[in-house]
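Subset of chains shown; positions unchanged.
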Amino acid sequence: MPRKRPPVFYPALLVIDMQNGFCTPGGSYEEYGGRIGADLDAYRQIIPNIARVIAACRELRIPIFYTQQVREASGIDLFTRLHRIIPERRAEFLRIPACVRGTWDAEILDEIKPAKGDHIVVKRRDSAFQDTELDLWLRSIYVDTIICMGVDTAICVENTLTDAFNRGYDVILVEDATASSWPEIGRATVMKVGGSYGWVLKTDRLIELLHSCKRGRGAFRFPVQFLSQPITGKG
Amino acid sequence: MPRKRPPVFYPALLVIDMQNGFCTPGGSYEEYGGRIGADLDAYRQIIPNIARVIAACRELRIPIFYTQQVREASGIDLFTRLHRIIPERRAEFLRIPACVRGTWDAEILDEIKPAKGDHIVVKRRDSAFQDTELDLWLRSIYVDTIICMGVDTAICVENTLTDAFNRGYDVILVEDATASSWPEIGRATVMKVGGSYGWVLKTDRLIELLHSCKRGRGAFRFPVQFLSQPITGKG
Amino acid sequence: MPRKRPPVFYPALLVIDMQNGFCTPGGSYEEYGGRIGADLDAYRQIIPNIARVIAACRELRIPIFYTQQVREASGIDLFTRLHRIIPERRAEFLRIPACVRGTWDAEILDEIKPAKGDHIVVKRRDSAFQDTELDLWLRSIYVDTIICMGVDTAICVENTLTDAFNRGYDVILVEDATASSWPEIGRATVMKVGGSYGWVLKTDRLIELLHSCKRGRGAFRFPVQFLSQPITGKG
């Protein structure tokens, strides 16, 4: 086994589930009255940082993938079809599908909407890798490092990020560009990622790092000593 | 779509990574000196409860699956081959493989060792479903509900449990038969599971429930009202 | 392991890749001039049988899934991005994407188009199970048997059908409702399926069998002795 991973990184940006249904007043989660599901205020606070990271990646020509969590209008993929133990926070799915494919509810927020050249990954469960073409698309453009942000930190972001790690990608979580409806659980995700999965960086530090480490043809050469530096999310 | 999930459950028990390497003095994690990796004291405290759940499942003829986290002696599956961002807690893998396939280190603890008729699932990443035959084996004996326990709550137990849920299984976490080396993060996993993935039950309650809900031919009829009862792990 | 598979079957129908791009004059494959890719005449000859099977399944309330093979307009999923050994028949992908998502080219043929209540599975590689939600959808409505037809017998139909078998589904191939651009290879697929994967039935026989074996609530009780009867595709 003579071949070793070279010291360069080929990153892609994943923007997880920043959709009207979860994040916009008038979306299906708000209509559930805040009793279950998403904390819109928490989710909306990260929009500026998400916009900044997206802008930096566009400038640096880092490929950008948005995920869209959808349900079919037919209801075939409602949790109630598969599960009889329906946890409290998923209970919205007991009644009607949210973020139905093809509706405004499922669309990415207008403030951070995909540009020409960005990619959309339609997903139906927590991880952006489950039952999607994401892995093959990432392979096809030589991505080996995932920069992850969006909502909810503790559910879809964490599942996507651990899934990426377990498939062999290096992972980076943007701590102030992800939000959870359950702050205590979201904080634990950040600690866990920092200790067991990858790097936890704030928006400012990430953008600075990307700019300073850029090399030719999509490669980034992150400093090796960075590995042992104190990091935000040590848990 | 006329068919509905019937009100019966076909459970299986998953015992995650209760191996010498992680849980026994003299195992490879202890040798790392407690600086990184596993908290053996925390892991060993749950052995009695794990033994009780296993005994109850044997008595009630619930199928039992043990997972074994392994590495190859060749080092082909060391994290250092795939990753250049190596998180702190995984750093043991920088040097030598732990729980090498075929060694004492990889074996299940003697106190709770598999009996004839139990099944072993060899795994290499966090989730017991990744790159294993577990899903097909569960299908082949009509299992639709996973009872999950073992170590580490926040890593392999949580990844296995969320993976089970996302593949359509109902899930139950045995709160006092799982342990984490990082208590705060482990507690967040318990809260998250209770709120977003399934039931969180203590050993006593689980055993009582299994006995009282047993029906013929491997089926269990859990009370529907149980769904809305207060549960331990609400987060 | 006391539970045994009951003697009833819950079938679903899969209609593979019957799209304008592959099967309609003016579609992208015809434009390649017949030198590579699809034999439109062969593909179009099975449309009447496909229509009959679809009609029978609608009448008998058997769930129907259409697959749509697509490419992104961006070209991210062109074979030339992943492969440097590009086989002759896939050479069309060297230049421009065919059956681009959202275009007429990617749509199901008008003669057999999906009705309300049917399901669409968007796919990008040979098997309808790869990187799609098909498996989870089938589980969610208790399907355990796949009736397969469409094009090309030797590529997407065979890959989907062997994938279904290997995931634990029983499989049935409708011999005169599938077609190949390479007749000799297509015939070998039929022989192989009959000998190693499942049943090979003609349209008449399948429709007759479905009608005579229908029971309540989506179940079919196929005769046990059928297993040992002479079958068409014995190879």
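Letters are used for the chains, namely A, B and C, taken in the order the chains are written, and counting of residues starts over at 1 for each.
Just so we're on the same page, a residue touches a chain if its C-beta (ideal position, glycine included) is under 8 Å from a C-beta of that chain, and two chains touch if they have at least 3 such contacts.
Quick caveat: nothing in here was measured; it's all calculated off a predicted structure.
Taking the whole complex of the structure file rather than the 3 chains in place, the copy count of the single sequence reaches 4.
Please note the rule applied: only the chains that are shown with their structure count from here on.
Of all residue numbers used at the contact between chain B and chain C, over half are used by both chains, marking a mostly same-residue interface. Using the average of C-alpha coordinates as each chain's centre, C ends up farthest from chain A. Centroids built from CA atoms put chain B at 26 Å from chain A. Between chain A and chain C, the centres computed from C-alpha atoms are 34 Å apart. In whole angstrom, the spacing between the mean C-alpha positions of chain B and chain C is 38. Residue positions 74, 76, 81-82, 125 of chain A are each in touch with at least two other chains.
Those residues of chain C lying in contact with chain B across their complex are 1-3, 5, 10, 61, 63, 136, 139-142, 167-168, 217-218.
Against chain B, the residues of chain A that register as touching in their complex are 1, 5, 7, 9, 74-76, 81-90, 125-127, 130, 145, 154-155, 159, 162, 165-166, 168, 170-172, 182, 184-185, 187-189, 191-199, 227, 234-235. Chain A meets chain C in the complex at residues 72, 74, 76-77, 81-82, 117, 119, 122, 124-125, 131-133, 135-137, 139-141.
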